[in-house]
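A short worksheet on the structure shown next.
Every protein chain except one is present and positioned as in the full complex.
So that you can tell them apart, the chains are marked A and B in the order they are listed, and the count of residues begins at 1 in each.
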Amino acid sequence: MKRWLLWVPLLVFAGVVLLVAMEMHRPADRTVFSRMVGKDLPAFDLKPMLADRPGIEPALYHQGKPRLVNIFASWCVPCAAEAPELAELAKRGVAIDAVAVRDTPEDVGAFLKRWGDPYARIGSDPMGRVQLALGSSGVPETFVIDGKGKIVKQHVGPIREDDIPGILAALEDAR
Amino acid sequence: MIAETGLVLLWLAASLALLQLAMAIIGLRFDRADIISAVRPVAIVQGLLTALAMGALILLFARTDLSVLLVAENSNVAKPMLYKIAGAWGNHEGSMLLWVTILGLSGAGIALFERRLAERTLIATLGAQALISIGFFAFLLLSSNPFARIWPPPADGRGLNPLLQDPGLAFHPPTLYFGYVGLSVAFSFAVGALVMRDVTPAFARAMRPWALGAWLFLTLGITAGSYWAYYELGWGGWWFWDPVENASLMPWLAATALLHSVTVLATRDGLRAWTVMLAVVAFSMSMIGTFLVRSGVLTSVHAFAVDPERGSFLLALLALYIGGALALFALRIGSVRQGALFDPVSREAGLVLNNLLLSVILGVVLIGTLYPLVAQGMGVQLSVGKPFFDKTIGPVALILMVALAFGPLLRWRSDDPRALLRRMRAPVAAALFALGMLVPFARGISVLPLIGLILAAALAVASILPLWGRNLRRTPLFTWGMVIAHLGVAVAVAGMASESAFTRERLVALHIGQGVQVGPYRVGFAGVRPEVGDNWSGIGGVLTVSRGGETVTLIPQQRYFSDPVTTTNESAILTVADGQLYTVLGERNPDGRWQLRLWWKPLVTLIWLGGGMMALGGLLALIGRVGREWRTKRRRRRIEMGYLP
């Protein structure tokens, strides 16, 4: 048996320990990001969730003006947390379309009454079909769509105050 | 006072462990017979003190002394006594204390009973054991004192996760710990043998009962854990290739390889370096397993009580012990004499093949489990799961089954290949018979389970052949053990293959009064009724289940716990001779129909029956081996004393 071979187990073991130690001290980012960023928004038609405004149709995203698609649900706690930020964006003239996942008109109505209503349109996505088509893996998530129907940015999780400039910049770039 | 006494006992035990290590080193280094002769007593007292400390903790839990922080956090007055006591080790600190207790008692056992190993090797072994204990003592005393008080004591404790209030789970962790500690003892023996350059059959015989015992407990632990996941998770799966499951499988694979290679060393003085290596690997797998479970580095369904500080500590211990042992191995093994020689067709060669295949499986499980971390380091997110392990491990496991059929029929040292093939006639006939039986079903079965069923038939026959033509009364117990364990493998594989090939699944939504056919059973949905338990309320679905003329009622439940708020599905399982009917009650649809998940799983129980048989075989082998050692020892003593010629 060659001498150096005897050291192989130790080397392998050292490698494993090093790997695990590195991963432990650099808490892994387990967010699953959508691979659709940079690609065209899949075309989807969503029925209106509420009687007072239309649902979502593909043509919306080809009118030359960037829009936000906000995936949300009334049963989702962090969705309430981002309500003020969404309101702020809406106040600055951003068109926000909501995809309400697995939700009912009553619940959505109550949710908007309580937390504010920043949405231009609200489509109902009862089986998470649009969510899956966009590569979104949770609620809330926000996609920035440019005026030609391309997804330019994905924001995972609730939008916080310091996320607003980034989103506005993405909207600006998409013009 | 009990808590303070416990803490004092713990400090005393830790100091004795330190003393044990120092005395072993000094005694061996300076050849001081007086110091060496004092190591055994120290080890015995150390073990006793640790056990008393554990006893104190159990007593605190039994009395629910809420002025102790650990009790207040993990127990409450209302719990049944069984869970109160199990609470003592159902938490991080207590489980660590249990670990050192078993470790200390094993050390005491070796010190008391082991007389055949060279004295210096034994002292080195006890030194290595003390070193392992010290690491855990340090952790207990410096950062997670189980006896810490809380002031003012709360009125009631916090209880235990309802999912974990299960008699199976109360004993699941200690079972695995017995296994892990057994492997740590085997590891200590290996380190002692390396330090003394004394890798001999005597060393193998001293280590073998520990490897066997460890394997037996790991087998029991994995089998029970698999059944728990099967009935608790509610989707009918029994093995998910989840990181935590893999963490328990890896030491088992290493221990399986170890107990086969240690036999070659004990009987034929072969595979010296390999056996030492395996002992180190087996213990490192149990440490890595514990680490993966505790540190939360990998995501898992079973992830609980994750704490990075504890993770770092375990990792440091792991690096120290295993890295040290592997370095020692590389430095020393070159000077260990070459073991005995053997032929390519021989029992030894068969066992080498067994070790080769088990090691490959172990390597694949390890790499598959850690690869998502590697990929993350490269900036890629990926998942490794069932399909990967099926594709890679499946074929290797089937080859292993063939080797397993041949192995016990081979002669030691050298065998005639043609004679071997003659001996294999009956198993081959069994395989052909199974193939014939399966032909009508073959269209719907995938390749892996099909081959699995055929090989299981062959293996079942082959595994009992070693008893053929023998006087069964005079057949040694450890041969019975081997036969039963190998038969257990055939039984378990038959169960797995049958479950995978013949399971009938019905996922339906039914109105009350409707029914559905699942495999041989007619399941009628008679209604729902409220159910109430100690700390939950729920709904039970009343299912009338009939087959032929017999009718049974099954009541799968949905349980709602308020603290913490959780919903669990409680499956209801009907076990009959040829399989299980597995039923789960799901949600109620808005149209008033209830979702039901129903499975007919033919022969699925064989999986756990086979696991139990393997453990039983291990137990018989252990009793047989230890009994024989004991008898030869007594006989020798009698000869020495002149009673026998």
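General observations
We take it that contacts are C-beta pairs under 8 Å (C-beta built on N, C-alpha and C of every residue); 3 or more make two chains touch, one makes a residue touch a chain.
Heads up, the rule we're going with is that contacts and distances are computed from a predicted model.
Only one of "ABC transporter ATP-binding protein", "Cytochrome c-type biogenesis protein", "Methylamine utilisation protein MauE domain-containing protein" or "Quinol oxidase subunit 3" fits the UniProt record of the hidden chain, and that name is "Cytochrome c-type biogenesis protein".
In the complete complex, the residue from B:368, B:408 or B:452 that touches the missing chain is B:368. Contact with the omitted chain, checked across B:2, B:85, B:353 or B:555, is made by B:353.
Only one residue from B:386, B:470, B:511 or B:529 touches the chain missing from this view: B:386. Of the listed positions B:37, B:551, B:589 or B:632, the one in contact with the omitted chain in the full complex is B:589. Although one chain is not displayed, its contacts with chain A can still be listed: residues 32-36, 42-45, 47, 102, 104-105, 124, 126-129, 131-135, 137-138. By the touch definition given at the top, chain B reaches the unshown chain through residues 233-237, 240-243, 270, 298-301, 303, 341-344, 349, 352-353, 356-357, 359-360, 363-364, 367-368, 371, 374-375, 378, 380-388, 391-393, 396, 505-509, 569, 586-587, 589-591, 595, 597.
As a convention for this text, only the chains that are shown with their structure count from here on.
Here the spacing of chain A and chain B, counted between their Cα centres, is 43 Å.
On chain B, the positions that touch chain A within their shared complex are 273, 277, 280-281, 284, 288, 291, 295, 297, 299, 308, 311-312, 315, 318-319, 322-323, 326-327, 329-330, 333-334, 370, 373-374, 376-377, 381.
Across the complex, chain B is touched by residues 1, 3, 6-7, 9-10, 13-14, 16-17, 19-24, 28, 30, 32 of chain A.
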